[in-house]
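What you see is the complex with one protein chain gone and the rest in place.
Let's turn to chain A:
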Amino acid sequence: MRPILLQGHERSLTQIKFNKEGDLLFSCSKDHIINVWFSHNGERLGTYDGHNGTVWTVDVDAKSELLVSGSADNQLRLWSVATGKCLFVWEFPTAVKRVAFGEDDTKIVCITEQRMGHQCAIRVFDINREEPTRQSKEPLHMFNIIGSKATVCAFTYTPNVILTGHESGKVSLFDVRSGEEIENNERAHSDVVTDLQLCKDQTYFITSSKDKSARILDIRNLMPIKTYTTETPLNSAAIAPNRPYVLLGGGQDAMSVTTTSLRQGKFETRFWHRVFEEEVGRVKGHFGPINTIAVHPAGTCYASGGEDGFIRVHHFDESYLRAKPYGDLEIMD
């Protein structure tokens, strides 16, 4: 498994995302740039320029037409994937930390940072797909998070319900119309929830946290189904489709990285068995903490973005897809 090294960012990666087909990989970074790459050979297709601050988050719709990004310059931008043109800009009082498409790509949800007297807020916008340059400035729904601020969010299968992960380690379900908390699990994690990714049929999701563990939770009642406990703070967790694995990435805090050796930092992508909760392997390569991991929707390759500014795209060997290290056990995805 020879990785492709994508050297297109000058600063650390914040989020990477595959599109639905998995042929394109979108990446955003602290260097204000969003890049799009061909996943099969690592060639850069183009960039989306315009943000004037760290781009914290991106998401792409299912048809690979529209791209949405949130940045520390307090802007939420809508882009045309094909042309790289900025279609629309929303301005907020604080930075945008997370965005996600949902409900058949007709809506987007975003989290804005709690700062300068402004509360952490969740806004849902309607997307006008007919005329993408004419969007409503006002959010469809908006509400503030009471208590610990939200760090990650995603739409769920149920309309008007979103899933959030919080700084305290809490995971909640919110009704966006009323801003009401439908369900929560205060003790999903004991530290900041750093990533949240849904499985393909959106019936469960994986969360990673600084408390050094990742968990698979049931989307109905937010009860932990599986827990993967590592020895390092985790920044990202992803589910490998078609294979019974989850991928975890993290490493020592960026702050204390320079004071420790490479080995000590534990900057490897860890593969854990989804059901048995056992670590099955590690992939080395980054020389800083891994900030974000994404897996190809077909499960044939994965990419990791690190604090070191590199993206590493790994195409799995044939043997990975065929091997049955645990015998003939039929494990549902």
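Quick note on the criterion: a residue touches a chain if its C-beta (ideal position, glycine included) is under 8 Å from a C-beta of that chain, and two chains touch if they have at least 3 such contacts; residues count from 1.
Following the convention adopted for this analysis, contacts and distances are computed from a predicted model.
Asker: The complex has one chain missing from view, so what does its UniProt entry call it, picking from "Vacuolar protein sorting-associated protein 25", "Exosome complex component RRP46", "Eukaryotic translation initiation factor 3 subunit B" or "Ribosomal RNA-processing protein 40"?
Answerer: "Eukaryotic translation initiation factor 3 subunit B"
Asker: Which of A:115, A:187 or A:200 touches the chain that is not shown?
Answerer: A:200
Asker: Looking beyond the chains shown, say which of A:85, A:129, A:220 or A:282 touches the absent one.
Answerer: A:220
Asker: Residue by residue, what part of chain A touches the chain that was omitted?
Answerer: These residues touch the chain not displayed: 20-21, 157-158, 200-204, 218-220, 225, 231, 260-261, 263-264, 274-276, 298, 326-327, 329-333.
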